[in-house]
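Dropping the structure in here first, questions after.
Every protein chain but one is kept in place in this view of the complex.
Moving on, here comes chain A:
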């Protein structure tokens, strides 16, 4: 897009006024990019029709920096919500899209983000059907915040709930953990280090839906371990089910460079954020078949079974290491902090 034709180089307070400038921004960028029959009504909201149960999930995205290796805040805002809807056993169809922009954001950056949203939405098979744009004064935001809410139709074969988890169930992860968090960390002011680690941000909805079509209610729970990482999700599961979670350190897929970066900064990969990772807790009968099916998909090619649900140590996650030692994996308390030495 030729930004000179827009007549403005940065987003300013006027673009959030609701007046002519707002309309200008919407017409020239938002409606033009996301054009679809719902949005083109330019109404206060959209009316959609579902035939089945629907799953709804909302998420706000405040990542800093907004551009990082492997993606930007725009595609993250699509993938995050699409994946959350998918984890409910649903096929995501529609997204709402709300921006809170700090005045002064360069229009090129805004357009790059909008285009990334469009591409990610197209790939994920979702349409943007309603939205909002607000502008706040400089210093009252961090360039741009995005909220998306996703709506999806629940797959009739799905029955996803922590209530279904039973002792003996296997825990499967689709691929390498900690990629996203370490990609962001490597570009954060004051902590920068050179690496080629890229965010793993991606949509998981098609792979998840294929699994549900194939295995139905034998898939007991799906979760995407974003903030707080694998450790936090597993801790929540053990507490919610009052059962134990056992995992094996050597099974956890961790890419070498990510492992090294975690070592340098003193971070535990189990607590680092992911954006293209999900865990499936499945009936032990189908565990191998689930892993095999995932491995045939690009987004699950490194899938592996990392542990199981146990009756021992209820409410706790215990990780066994190669030596035969074991340790508790406790939930993350605050932000993980790089250590001194």
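We take it that contacts are C-beta pairs under 8 Å (C-beta built on N, C-alpha and C of every residue); 3 or more make two chains touch, one makes a residue touch a chain; residues count from 1.
One rule holds in what follows: contacts and distances are computed from a predicted model.
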Name per UniProt, for the chain absent here [options: "Probable cytochrome b/b6, C-terminal", "Hydrogenase formation protein HypD", "Energy-coupling factor transport system ATP-binding protein" or "Sugar ABC transporter permease"]: "Hydrogenase formation protein HypD"
Hidden partner chain, touching residue among A:119, A:284 or A:318: A:318
Residues from chain A at the interface with the omitted partner, ascending: 189-191, 193, 256, 259-260, 263, 265-266, 313, 316, 318, 321-328, 330, 333-334, 337-341
